[in-house]
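Right after this comes subunit A.
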Amino acid sequence: MDTRKLNRRQAVSLLGGAAAVGAAGPAFGQTEPPKPAQIVVNHSGGSMGTAMRKAFFNGFEKKYGIRVVETSPADFGKLRAMVESGNVEWDITEIGGQDAIRATKLGLVEKIDGKIVDRSGYPEKVRTDFVFASSVYTTIIGYRTDVFKNGTQPKSWADWWDTKKFPGARSMRNHPTDNLEFALIADGVPMDKIYPIDFDRAFKKLDQIKPAVTVWWSTGQQPAQLLLDKEVVLATGWNGRFYDIIKKGAPVAIEWNEGALKQGSFVIPKGAKNPYWANKMLAEMSVPQQQAVYATELGYPGLNLESLKYVDDKVKPFLPTQYIDKQFWIDDAWYAENGNKAIELWNAWMLKKA
Partner candidate 1 sequence: MSMRGFWPAVPALLLLFFFFLFPVVRMLGFSLEGGSFDWYAKALGEGLYLRVFWNTFEIALLVTFFCLLLGYPLGFLMATTTPLWATVGFIFVLLPLWTSVLVRTYAWMVLLGRNGVFNRLLIDAGIVEDPLPLLHNFTGVMIGMVHVLLPYMVLPVYGAVRRLDPAIVAAAEGLGASSWRIFWRIYLPLTLNGIFAGAVIVFVLSLGFYITPALLGGGRVIMIAVLIEQQVRETLNWPFAAALSAVLLAFTFAVYALAQRFTRPQETA
Partner candidate 2 sequence: MQESAELRIEGAAKRFGEVAALDGVSLQVARGELLTILGPSGSGKTTLLKVVAGFEKPDAGWVKIDGVEITALPPARRDIGMVFQNYALFPHLTVERNVAFPLEMRNVAKPEIVRRVAEALALVELAGYEQRLPRQLSGGQQQRVALARAIVFNPRLLLLDEPFGALDRKLRETMQLEVRRLQRRLGLTTIFITHDQEEALVLSDRVAVMNKGTIQQIATTTEIYERPANDFVADFVGESNIFHGTMSAPGEVTLEGGRTLKVRSDKSAGAKVGVLMRPERFDTGGANLFTGDVIESVYLGTSFKLRLACAGGLELLVRQPARGPLPATGARIEVGIDPKAIHVF
(Lines give C-alpha, C1' and ligand atoms only; values in the text may rest on other atoms or scores of the structure.)
Protein backbone atom coordinates (compact mmCIF):
# COMPACT_ATOMS: atom_id res chain seq x y z
CA MET A 1 0.00 0.00 0.00
CA ASP A 2 1.16 3.51 -0.70
CA THR A 3 2.27 4.76 2.69
CA ARG A 4 2.25 8.39 1.71
CA LYS A 5 -1.39 8.17 0.83
CA LEU A 6 -2.15 6.38 4.05
CA ASN A 7 -0.37 9.05 6.04
CA ARG A 8 -2.34 11.72 4.38
CA ARG A 9 -5.59 10.01 5.09
CA GLN A 10 -4.55 9.47 8.68
CA ALA A 11 -3.58 13.10 8.97
CA VAL A 12 -6.95 14.16 7.72
CA SER A 13 -8.77 11.85 10.07
CA LEU A 14 -6.53 12.99 12.91
CA LEU A 15 -7.74 16.52 12.37
CA GLY A 16 -11.34 15.37 12.46
CA GLY A 17 -10.68 13.12 15.41
CA ALA A 18 -8.82 15.76 17.35
CA ALA A 19 -11.78 18.08 17.24
CA ALA A 20 -14.04 15.34 18.55
CA VAL A 21 -11.58 14.35 21.27
CA GLY A 22 -11.42 17.96 22.30
CA ALA A 23 -15.14 17.90 22.84
CA ALA A 24 -15.06 14.59 24.71
CA GLY A 25 -12.29 15.64 27.03
CA PRO A 26 -8.55 14.94 27.00
CA ALA A 27 -7.50 11.38 26.17
CA PHE A 28 -5.10 9.55 28.43
CA GLY A 29 -1.57 9.13 27.33
CA GLN A 30 -1.99 5.55 26.08
CA THR A 31 -0.56 4.60 22.73
CA GLU A 32 -3.63 4.34 20.64
CA PRO A 33 -3.53 4.46 16.84
CA PRO A 34 -4.82 7.61 15.16
CA LYS A 35 -8.56 7.86 14.84
CA PRO A 36 -10.12 7.30 11.44
CA ALA A 37 -13.05 9.47 10.43
CA GLN A 38 -15.24 6.40 10.31
CA ILE A 39 -15.38 2.65 10.71
CA VAL A 40 -17.65 0.34 8.74
CA VAL A 41 -19.88 -2.22 10.44
CA ASN A 42 -21.59 -4.74 8.21
CA HIS A 43 -24.69 -6.49 9.57
CA SER A 44 -27.92 -8.11 8.40
CA GLY A 45 -29.77 -4.81 8.25
CA GLY A 46 -33.40 -4.03 8.95
CA SER A 47 -34.55 -3.70 12.54
CA MET A 48 -31.26 -5.21 13.65
CA GLY A 49 -29.42 -2.16 12.37
CA THR A 50 -31.79 0.15 14.18
CA ALA A 51 -31.27 -1.72 17.45
CA MET A 52 -27.49 -1.81 17.08
CA ARG A 53 -27.42 1.88 16.44
CA LYS A 54 -29.45 2.55 19.56
CA ALA A 55 -27.55 0.10 21.76
CA PHE A 56 -23.97 0.42 20.51
CA PHE A 57 -23.21 2.77 17.62
CA ASN A 58 -24.52 6.03 19.08
CA GLY A 59 -22.52 5.50 22.26
CA PHE A 60 -19.40 4.58 20.30
CA GLU A 61 -19.65 7.67 18.12
CA LYS A 62 -20.09 9.90 21.15
CA LYS A 63 -17.25 8.30 23.06
CA TYR A 64 -14.62 8.30 20.30
CA GLY A 65 -15.80 10.79 17.72
CA ILE A 66 -15.60 8.15 15.03
CA ARG A 67 -18.56 7.82 12.72
CA VAL A 68 -20.03 4.34 12.39
CA VAL A 69 -21.05 3.57 8.83
CA GLU A 70 -23.45 0.65 8.44
CA THR A 71 -23.70 -1.68 5.46
CA SER A 72 -25.72 -4.84 4.91
CA PRO A 73 -26.42 -7.70 4.47
CA ALA A 74 -24.07 -10.23 6.04
CA ASP A 75 -22.48 -12.01 3.10
CA PHE A 76 -19.85 -14.70 3.46
CA GLY A 77 -19.03 -14.72 -0.23
CA LYS A 78 -18.37 -11.01 -0.17
CA LEU A 79 -16.19 -11.35 2.92
CA ARG A 80 -14.04 -13.91 1.20
CA ALA A 81 -13.84 -11.83 -1.96
CA MET A 82 -12.82 -8.76 0.06
CA VAL A 83 -10.11 -10.51 1.99
CA GLU A 84 -8.74 -12.32 -1.04
CA SER A 85 -8.67 -9.20 -3.19
CA GLY A 86 -7.10 -7.15 -0.36
CA ASN A 87 -9.82 -4.54 -0.60
CA VAL A 88 -11.47 -4.88 2.80
CA GLU A 89 -14.24 -2.36 3.27
CA TRP A 90 -15.60 -3.68 6.54
CA ASP A 91 -14.02 -3.21 9.95
CA ILE A 92 -16.33 -5.75 11.53
CA THR A 93 -19.01 -7.92 10.03
CA GLU A 94 -21.78 -10.14 11.22
CA ILE A 95 -21.42 -13.76 10.18
CA GLY A 96 -23.45 -16.96 10.42
CA GLY A 97 -22.35 -19.57 12.95
CA GLN A 98 -21.01 -22.22 10.58
CA ASP A 99 -19.56 -19.54 8.32
CA ALA A 100 -17.61 -18.17 11.30
CA ILE A 101 -15.97 -21.55 11.74
CA ARG A 102 -15.16 -21.83 8.06
CA ALA A 103 -13.90 -18.25 7.92
CA THR A 104 -11.56 -19.02 10.81
CA LYS A 105 -10.28 -22.13 9.03
CA LEU A 106 -9.77 -20.20 5.79
CA GLY A 107 -7.86 -17.49 7.66
CA LEU A 108 -10.28 -14.78 6.66
CA VAL A 109 -10.54 -13.18 10.11
CA GLU A 110 -8.38 -11.32 12.61
CA LYS A 111 -7.83 -12.48 16.15
CA ILE A 112 -9.84 -10.61 18.76
CA ASP A 113 -7.67 -8.55 21.11
CA GLY A 114 -8.41 -9.78 24.63
CA LYS A 115 -6.80 -6.70 26.14
CA ILE A 116 -9.43 -4.49 24.50
CA VAL A 117 -12.48 -6.76 24.47
CA ASP A 118 -13.38 -7.94 27.98
CA ARG A 119 -15.41 -11.13 27.79
CA SER A 120 -15.04 -12.19 31.40
CA GLY A 121 -18.81 -12.14 31.81
CA TYR A 122 -19.26 -14.67 28.95
CA PRO A 123 -19.75 -18.42 29.25
CA GLU A 124 -16.41 -20.14 28.83
CA LYS A 125 -17.25 -22.00 25.62
CA VAL A 126 -18.15 -18.92 23.55
CA ARG A 127 -14.92 -17.05 24.36
CA THR A 128 -13.17 -18.11 21.18
CA ASP A 129 -10.13 -16.37 19.73
CA PHE A 130 -11.50 -15.28 16.39
CA VAL A 131 -15.25 -15.02 16.81
CA PHE A 132 -17.17 -12.55 18.94
CA ALA A 133 -20.48 -13.99 20.11
CA SER A 134 -22.88 -11.06 20.01
CA SER A 135 -26.23 -12.53 20.90
CA VAL A 136 -28.39 -15.62 21.11
CA TYR A 137 -31.39 -16.32 18.95
CA THR A 138 -33.55 -19.31 18.34
CA THR A 139 -35.79 -20.77 15.69
CA ILE A 140 -39.10 -21.62 17.32
CA ILE A 141 -42.80 -21.90 16.58
CA GLY A 142 -44.91 -18.82 16.10
CA TYR A 143 -48.67 -19.35 16.01
CA ARG A 144 -51.93 -17.44 15.64
CA THR A 145 -53.57 -17.08 19.05
CA ASP A 146 -56.99 -16.70 17.45
CA VAL A 147 -56.62 -20.16 15.89
CA PHE A 148 -54.86 -21.95 18.73
CA LYS A 149 -56.61 -20.57 21.83
CA ASN A 150 -55.78 -21.26 25.46
CA GLY A 151 -52.63 -23.28 25.00
CA THR A 152 -53.92 -25.56 22.23
CA GLN A 153 -50.91 -24.82 20.03
CA PRO A 154 -48.44 -27.52 18.95
CA LYS A 155 -45.86 -27.83 21.73
CA SER A 156 -43.30 -30.06 20.07
CA TRP A 157 -42.07 -30.99 16.64
CA ALA A 158 -44.09 -34.18 16.88
CA ASP A 159 -47.14 -31.93 17.30
CA TRP A 160 -46.01 -29.78 14.40
CA TRP A 161 -45.91 -32.87 12.21
CA ASP A 162 -49.37 -33.91 13.39
CA THR A 163 -51.50 -32.15 10.82
CA LYS A 164 -54.70 -33.88 11.94
CA LYS A 165 -54.57 -32.61 15.50
CA PHE A 166 -53.11 -29.27 14.51
CA PRO A 167 -54.52 -28.46 11.10
CA GLY A 168 -53.65 -25.35 9.13
CA ALA A 169 -51.12 -23.97 6.68
CA ARG A 170 -47.51 -23.89 7.89
CA SER A 171 -44.40 -22.04 6.90
CA MET A 172 -40.83 -23.25 7.38
CA ARG A 173 -37.44 -21.95 6.36
CA ASN A 174 -36.23 -22.78 2.87
CA HIS A 175 -32.99 -24.19 4.21
CA PRO A 176 -31.76 -27.49 5.65
CA THR A 177 -30.53 -25.96 8.93
CA ASP A 178 -33.24 -26.22 11.64
CA ASN A 179 -35.56 -28.32 9.50
CA LEU A 180 -33.37 -31.43 9.46
CA GLU A 181 -33.13 -31.21 13.26
CA PHE A 182 -36.84 -30.61 13.71
CA ALA A 183 -37.63 -33.61 11.53
CA LEU A 184 -35.37 -35.87 13.56
CA ILE A 185 -36.85 -34.66 16.85
CA ALA A 186 -40.33 -35.20 15.47
CA ASP A 187 -39.24 -38.70 14.49
CA GLY A 188 -38.21 -39.42 18.06
CA VAL A 189 -34.51 -38.57 18.17
CA PRO A 190 -33.56 -37.01 21.54
CA MET A 191 -32.30 -33.43 21.31
CA ASP A 192 -28.80 -34.40 22.45
CA LYS A 193 -28.53 -37.19 19.85
CA ILE A 194 -29.29 -35.18 16.72
CA TYR A 195 -25.74 -34.93 15.41
CA PRO A 196 -24.39 -36.33 13.23
CA ILE A 197 -27.57 -35.93 11.22
CA ASP A 198 -29.03 -38.97 9.48
CA PHE A 199 -29.99 -37.37 6.16
CA ASP A 200 -32.17 -40.25 4.97
CA ARG A 201 -34.20 -40.34 8.13
CA ALA A 202 -34.56 -36.55 8.26
CA PHE A 203 -35.71 -36.16 4.65
CA LYS A 204 -38.07 -39.09 4.92
CA LYS A 205 -39.73 -37.36 7.85
CA LEU A 206 -39.73 -34.05 5.97
CA ASP A 207 -41.63 -35.75 3.14
CA GLN A 208 -44.56 -36.10 5.53
CA ILE A 209 -44.81 -32.42 6.35
CA LYS A 210 -44.15 -31.10 2.85
CA PRO A 211 -47.81 -30.90 1.73
CA ALA A 212 -48.76 -28.89 4.81
CA VAL A 213 -46.07 -26.28 4.26
CA THR A 214 -47.51 -23.66 1.93
CA VAL A 215 -44.56 -21.30 2.12
CA TRP A 216 -40.87 -22.08 2.43
CA TRP A 217 -39.55 -18.75 3.61
CA SER A 218 -36.26 -17.21 2.57
CA THR A 219 -36.08 -13.90 4.44
CA GLY A 220 -36.40 -13.48 8.21
CA GLN A 221 -39.29 -11.07 7.90
CA GLN A 222 -41.48 -13.49 5.94
CA PRO A 223 -42.75 -15.80 8.75
CA ALA A 224 -43.91 -12.87 10.88
CA GLN A 225 -45.60 -11.28 7.88
CA LEU A 226 -47.24 -14.56 6.87
CA LEU A 227 -48.71 -14.94 10.36
CA LEU A 228 -49.87 -11.34 10.36
CA ASP A 229 -51.62 -11.76 7.00
CA LYS A 230 -53.00 -15.10 8.22
CA GLU A 231 -51.46 -16.59 5.12
CA VAL A 232 -50.41 -19.40 7.47
CA VAL A 233 -51.40 -20.17 11.07
CA LEU A 234 -48.11 -21.76 12.11
CA ALA A 235 -44.61 -20.67 11.20
CA THR A 236 -41.10 -21.43 12.31
CA GLY A 237 -39.08 -18.28 12.65
CA TRP A 238 -36.49 -16.33 14.58
CA ASN A 239 -37.78 -15.30 17.98
CA GLY A 240 -36.95 -11.61 17.50
CA ARG A 241 -39.17 -11.29 14.45
CA PHE A 242 -42.16 -12.70 16.34
CA TYR A 243 -41.29 -10.59 19.40
CA ASP A 244 -41.46 -7.53 17.18
CA ILE A 245 -45.03 -8.14 15.96
CA ILE A 246 -46.21 -9.36 19.37
CA LYS A 247 -44.97 -6.05 20.86
CA LYS A 248 -47.09 -4.28 18.27
CA GLY A 249 -50.18 -6.25 19.32
CA ALA A 250 -50.41 -8.99 16.68
CA PRO A 251 -52.50 -12.04 17.71
CA VAL A 252 -49.37 -14.18 17.65
CA ALA A 253 -47.50 -16.07 20.38
CA ILE A 254 -44.34 -18.12 20.67
CA GLU A 255 -43.95 -21.79 21.62
CA TRP A 256 -40.36 -22.12 22.86
CA ASN A 257 -40.17 -25.86 23.36
CA GLU A 258 -37.51 -27.68 21.29
CA GLY A 259 -36.31 -24.49 19.63
CA ALA A 260 -33.01 -24.40 17.72
CA LEU A 261 -30.53 -22.07 19.44
CA LYS A 262 -27.95 -20.19 17.48
CA GLN A 263 -25.32 -17.67 18.28
CA GLY A 264 -25.10 -14.38 16.46
CA SER A 265 -21.46 -13.67 15.65
CA PHE A 266 -19.23 -10.87 14.53
CA VAL A 267 -15.69 -11.06 13.18
CA ILE A 268 -12.96 -8.65 12.15
CA PRO A 269 -12.05 -9.40 8.52
CA LYS A 270 -8.38 -10.10 7.88
CA GLY A 271 -6.78 -6.90 6.63
CA ALA A 272 -9.48 -4.62 8.08
CA LYS A 273 -8.35 -1.01 7.86
CA ASN A 274 -8.89 -0.17 11.55
CA PRO A 275 -8.42 -3.35 13.60
CA TYR A 276 -7.83 -1.42 16.83
CA TRP A 277 -11.09 0.47 16.51
CA ALA A 278 -12.87 -2.67 15.38
CA ASN A 279 -11.85 -4.25 18.71
CA LYS A 280 -13.06 -1.13 20.48
CA MET A 281 -16.41 -1.57 18.76
CA LEU A 282 -16.61 -5.18 19.94
CA ALA A 283 -15.75 -3.96 23.45
CA GLU A 284 -18.71 -1.59 23.24
CA MET A 285 -20.87 -4.48 22.17
CA SER A 286 -19.86 -6.55 25.20
CA VAL A 287 -20.98 -4.00 27.80
CA PRO A 288 -23.87 -5.63 29.75
CA GLN A 289 -25.95 -2.46 30.02
CA GLN A 290 -25.75 -1.94 26.25
CA GLN A 291 -26.56 -5.59 25.57
CA ALA A 292 -29.66 -5.14 27.72
CA VAL A 293 -30.77 -2.25 25.51
CA TYR A 294 -30.26 -4.44 22.45
CA ALA A 295 -32.14 -7.38 23.97
CA THR A 296 -35.08 -5.17 24.94
CA GLU A 297 -35.21 -3.80 21.44
CA LEU A 298 -35.00 -7.05 19.48
CA GLY A 299 -35.47 -9.97 21.84
CA TYR A 300 -31.93 -11.16 21.17
CA PRO A 301 -30.03 -11.24 24.45
CA GLY A 302 -26.28 -10.76 24.56
CA LEU A 303 -23.93 -13.39 25.91
CA ASN A 304 -22.60 -11.30 28.72
CA LEU A 305 -24.59 -13.10 31.40
CA GLU A 306 -24.69 -9.97 33.53
CA SER A 307 -26.76 -8.19 30.93
CA LEU A 308 -29.97 -9.90 32.11
CA LYS A 309 -29.76 -7.87 35.29
CA TYR A 310 -30.48 -4.77 33.29
CA VAL A 311 -33.45 -6.16 31.36
CA ASP A 312 -37.02 -5.29 32.37
CA ASP A 313 -39.02 -8.25 33.77
CA LYS A 314 -41.69 -7.77 31.12
CA VAL A 315 -39.12 -8.43 28.40
CA LYS A 316 -37.52 -11.49 29.97
CA PRO A 317 -40.19 -14.02 28.79
CA PHE A 318 -39.27 -13.13 25.22
CA LEU A 319 -35.57 -13.90 25.57
CA PRO A 320 -34.39 -17.34 24.42
CA THR A 321 -31.84 -17.48 27.24
CA GLN A 322 -34.79 -18.12 29.58
CA TYR A 323 -35.58 -21.39 27.80
CA ILE A 324 -32.14 -22.81 27.09
CA ASP A 325 -32.97 -26.01 28.99
CA LYS A 326 -35.78 -27.08 26.67
CA GLN A 327 -33.96 -26.17 23.49
CA PHE A 328 -30.90 -27.43 21.63
CA TRP A 329 -27.87 -25.76 20.07
CA ILE A 330 -27.31 -25.92 16.33
CA ASP A 331 -23.95 -27.61 15.80
CA ASP A 332 -22.02 -25.11 13.71
CA ALA A 333 -19.01 -27.37 13.57
CA TRP A 334 -21.07 -30.16 12.01
CA TYR A 335 -22.48 -27.72 9.43
CA ALA A 336 -19.05 -26.36 8.64
CA GLU A 337 -18.24 -29.91 7.50
CA ASN A 338 -21.56 -31.05 6.07
CA GLY A 339 -23.36 -27.82 5.17
CA ASN A 340 -22.73 -28.00 1.43
CA LYS A 341 -23.92 -31.57 1.21
CA ALA A 342 -27.00 -30.65 3.25
CA ILE A 343 -27.83 -27.78 0.88
CA GLU A 344 -27.47 -29.94 -2.20
CA LEU A 345 -29.72 -32.61 -0.74
CA TRP A 346 -32.18 -29.93 0.33
CA ASN A 347 -32.39 -28.48 -3.19
CA ALA A 348 -32.95 -31.91 -4.66
CA TRP A 349 -35.62 -32.66 -2.09
CA MET A 350 -37.34 -29.36 -2.77
CA LEU A 351 -37.48 -30.11 -6.51
CA LYS A 352 -38.95 -33.53 -5.92
CA LYS A 353 -42.60 -33.70 -6.88
CA ALA A 354 -44.66 -33.98 -3.70
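If you want to know what made the cut, all candidates are chains of the complex that A comes from, given by their letters.
Operating definition for what follows: a contact is a pair of C-beta atoms (placed from the backbone, for glycine too) under 8 Å apart; a residue touches a chain by one contact, two chains touch by 3 or more; residues count from 1.
Just so you know, these numbers come straight off a predicted model, no measurement behind them.
K.L.:
With reference to the defined contact criterion, which of 1 or 2 touches subunit A in this complex?
P.N.:
1
K.L.:
Can you name the residues of subunit A that touch candidate 1 in the complex?
P.N.:
75-78, 80, 102, 169, 174, 214-219, 222, 225, 229-231, 339-340, 343-344, 347-348, 350-351
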